[in-house]
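Take a look at the structure set out below.
Note that one protein chain of the assembly has been removed; the remaining protein chains are unaltered in position.
Chain IDs A, B and C follow the sequence of writing; residue 1 opens each chain.
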Amino acid sequence: MNLDYTDDQKAFRQEVREFLAAELPARLSDKVRAGQALSKADHEEWHAILNARGWLAGNWPKEFGGTGWDAVERHIFEEETTAAHAPRIVPFGLHMLGPVLQKFGSKAQQDHWLPRILSGEDWWCQGYSEPGAGSDLASLKCEAVRDEDHYVVNGQKTWTTLGQHANMIFCLVRTSKEGKPQEGISFLLIDMESPGVEVRPITLLDGGVEVNEVWFSDVRVPAENLVGDENKGWTYAKYLLTHERTNIAGVGFANAGLQSLKRIARAERDGDRALIENPHFAARIARVEIDLMAMATTNLRVVSAAAAGQAPGPESSMLKLKGTVIRQEINALTKAAVGPWAIPFQSEALEGANEPSAGPDYAMPATRTYLNNRKLSIYGGSNEVQRSIIAKTMLEL
Amino acid sequence: MNLDYTDDQKAFRQEVREFLAAELPARLSDKVRAGQALSKADHEEWHAILNARGWLAGNWPKEFGGTGWDAVERHIFEEETTAAHAPRIVPFGLHMLGPVLQKFGSKAQQDHWLPRILSGEDWWCQGYSEPGAGSDLASLKCEAVRDEDHYVVNGQKTWTTLGQHANMIFCLVRTSKEGKPQEGISFLLIDMESPGVEVRPITLLDGGVEVNEVWFSDVRVPAENLVGDENKGWTYAKYLLTHERTNIAGVGFANAGLQSLKRIARAERDGDRALIENPHFAARIARVEIDLMAMATTNLRVVSAAAAGQAPGPESSMLKLKGTVIRQEINALTKAAVGPWAIPFQSEALEGANEPSAGPDYAMPATRTYLNNRKLSIYGGSNEVQRSIIAKTMLEL
Amino acid sequence: MNFELSDEARMLQDGLRRYLADAYARPLREPSDTVWAGLAEMGVIGALFPEEAGGFGGTGWDIALVFEELGRVGSPEPLLDTGVLSGGLVAAAGGDVEAVIAGGTRLAFAHGEPGGRYDPTRVDTRVEDGRLTGRKAVVAHATSADELLVSAREGEALTLWRVDPDAVEMHDYPMTGGGFAADIVLNDTPGERLGEGDATEAIVQAQARATLALCAEALGLMERIRALTTDYLKTRKQFGRPIGTFQVLQHRMADLLIEIEQARSAVVNLAGNVDGPDRDRHVAATKNLIGEVARLVAEEAIQMHGGIGMTDEYELSHLVRRLTMVDHRFGDTLYHLERFIRLAVA
Partner (left out) sequence: MNFELSDEARMLQDGLRRYLADAYARPLREPSDTVWAGLAEMGVIGALFPEEAGGFGGTGWDIALVFEELGRVGSPEPLLDTGVLSGGLVAAAGGDVEAVIAGGTRLAFAHGEPGGRYDPTRVDTRVEDGRLTGRKAVVAHATSADELLVSAREGEALTLWRVDPDAVEMHDYPMTGGGFAADIVLNDTPGERLGEGDATEAIVQAQARATLALCAEALGLMERIRALTTDYLKTRKQFGRPIGTFQVLQHRMADLLIEIEQARSAVVNLAGNVDGPDRDRHVAATKNLIGEVARLVAEEAIQMHGGIGMTDEYELSHLVRRLTMVDHRFGDTLYHLERFIRLAVA
């Protein structure tokens, strides 16, 4: 056993650092550091920079235009980009649809769609959840009926993240009502510009708009947009959920959040001392840092096993759960750290508009991030679902 | 609304204080304060003193030789005796069997058994739990078969507290296997000196012996020892469980434990300061004290409602649960407070025997009390059972 | 010892509850002149003041009663700032609060300063020859106030001044829980002195009562959030049955219920002690406990609701935002933990 990176891995880390120093626009990293929302153009700019370097698809094999990195290399890349406050990669095309097409798509589908993901020609979003089918995906109702060489889709999807930017959506749709609820689900690619598709934004708890409802009324989808076999969509969805769970621990985000929290706690005055010298506040920081140090190692153990070819198992549920608890605690402490400056609710200020609070810049996103990140324990399989998975698979209860 | 006691209540409190100052033997209060086990004779001595004053049966009506106190008076008596480190009253005859006989017993049973409880002639213990029927009492198996004017009892009871001192046991026994599990249970009074009764001590986690197994082999019990109707024992048992839950919050014990914890934390050195000046330790004490302040008021609200004639409802489940959490936290902090002195495991030392640790006297019971009081959240309806009761009755879930 | 409401209090509670049920039948997330006038008319503002100030209440019990009801509907009216905090200071100094009680005058207390965090004595605004200079931060409901009460140092003494809102520079922004706050710049701004001598104790006392109001409001918010969540657990189905039948959620709801009961007792403790000698210990204990429970209730309620709990449109969002802000006024859980240690443990 040892905890050191190999010389090759160290060299790779250095290479990533140099790339970021040279290529990451300060305008973007400033926005990320300040917790400001990124525009569609911001995301596209960063994707293009990564694509030019051949580093956009860190989890794709080389044959499809990916990097071919192993889990440790992906981990290093993730650590460095997060530490540098690079925008996160928009995951829907790259981390979610890509692997499904590579595994289950036809050659024609791969040849057509994968390059368009890399080039940014398509912006994908995800059509999984429905009202009434959140953690219980198998009960979904959005329906696709075969009509010669088309499917006709009717129904509703919700929690569609960044759907307002997307021109394409991959959907789970019901193609049969027979058998168990998981059966009869298919995986369909739908052009958002088709007649009958309507996108309605959902304002969230924090005042921001990042998710949407998507409505389908008699939307005609070419049958060639079916991925894999009809009624086998559940299999592909589960595969995708596993892939989505790599880096599910969010160690990089947690580390960046912890560093930011400490900076704030050093800057904030608490009576005659810095807030970080308040032993009770320091204790809360210490507890979450200690937890994070352990979780980072759990994550490395899983990454290292993955690099050695082992499939991620229920450990990803453990990482998801502990990861969200840690990040949410950091968010809560950051909100606490800014004191009365948590009260202003400044959506416009975050976008750089008029009449910001006189408070320090770091205070502005604290409350909104706290509220927004309550989602972490809800989406991607709620923490309750994760606990049940752990109990079933690891304890055989 | 107001939080003050009436003049009458204040006068009563003063009367209790004077009585304790005059009549509570220092030998007994010293043992209680030091966490030492009390002998049978110790208990009997204190019961006799209370009985002489007419204060032994605080929850009995006057007609049966009780005090006739209301809930607030009982609360004041409880507060003062706990604060003075008086032995707790052994509850089996006085708080458990007594109320059942008064409500469901025949005149002959009341006339015979109740005075013997007050005089100390009988020491009762409780035969409820069985292996396999703890929180799920309805599944009990110990069987009583009618044979003319006797019942013949076979089976096993367990967790019989202080059964080693008792000459009488009140039991739930199965008299019918028909209907729901709760039906077919009867409430029977059994002489422990009958042939076929065997008591085996159970050593607990903390090394102490306070509970027992009781075995019955063809034990013949006069039919007149049946309380109420055959097969209706479940009703009486539930009534008893409700009565057992008065003072279930244990506010008095918690207060005494907290005071003792603070004394220890003031005496223990932690580097160059007293342990209580360690902000992290002080924070743990503060949190539990704040919780206790609130719970004491919840308790008073329930007591006050009871004195006004309202039956205790699911609030007793809330008090039981929060009460055990608070007491167990105080026990854990006390163990933490004594530092390395928690390591000696000195059963004999506690009884005053040879080779005690050189540590301070207050350190001796810390570990044992911590271990022993894990029972608080298990017996009398586990905290899990209490949560389910709360969810059902108060949330109607 | 008596935990029953008096007949008068019961009447006030019933009336207020009925009025608010009606006024908030369609949830209001911003202050409303109509509601303000309604509250004044039914005597709710007067209930916060003692008879000698022209009111008919003013005890801790009155404050607790009123604000628990306001909390239940998530009311964003500036009653705490106008009635308890500023109005309390004016009345304590012998000033006239008739117009406040009648609903005609709204007040705001410009006290906290940038960097002052929760320390009630950290005031750098100076006054010279009756003119004030300095900065105030996050002054709640400043823009809707007819009059500002401003704290300032005259020499060493902490003093209070009435200031015309039009005479100051205000930078306003919405608050997370509804309504607007402002950062305020005073630059040689004229003021009229309120009261005599050092105002520190008066401010601490007014903050203690405002803390009680805030804690009672939090209790009402938590009760409403609990009710919403319970209802949701009964209606929402997953995996073929109401999610409230899942034992895990039942037990977590039971724990919430216990903690809310603790919060209620903490409010009772403070209500009974806010004007007494043991005030500071109870302020610290109650505010600390409320802060802990509020976080638990807010986070669990969102979690048990799942996605719908994250949406702005649903009633929960406003209640949760208000509840989350309770910890950011008059000292947070850690501030009061430290105070409690100083007062009661060490």
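Simple rule for what comes next: a residue touches a chain if its C-beta (ideal position, glycine included) is under 8 Å from a C-beta of that chain, and two chains touch if they have at least 3 such contacts.
None of these values were measured; they are calculated from a predicted model.
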Visible contact partners (per top-of-document touch definition) of the missing chain = A, B, C
Using the touch definition up top, pick the residue from B:142, B:300 or B:342 that touches the left-out chain.
-> B:342
Quick one: say which of A:85, A:174 or A:322 touches the chain that got left out.
-> A:322
Hidden partner interface residues of chain A, rising order | 1-6, 9, 72, 262, 276-277, 279, 282-283, 285-287, 289-291, 293-298, 300-301, 304-305, 308, 315, 318, 321-322, 384, 386-388, 390-392, 394-397
Residues of chain B (touch criterion as defined above) contacting the omitted chain | 129, 132, 134-136, 139, 158-159, 202-205, 207, 268-271, 275, 278, 280-281, 284, 328, 332, 335-336, 339-346, 349, 355-359, 367, 370-371, 374-375, 377-379, 382-384, 387
Touch list for chain C against the chain that is not drawn | 246-248, 251
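Basically, only the chains that are shown with their structure count from here on.
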Taking each chain's centre as the mean position of its Cα atoms, how many Å separate chain A from chain B?
-> 53
Interchain centroid distance [CA atoms averaged], chain B/chain C, Å | 42
Which residues does chain B have that touch at least 2 chains other than itself?
-> 279, 283
Note: chain C residues in touch with at least two other chains are 249, 337-338
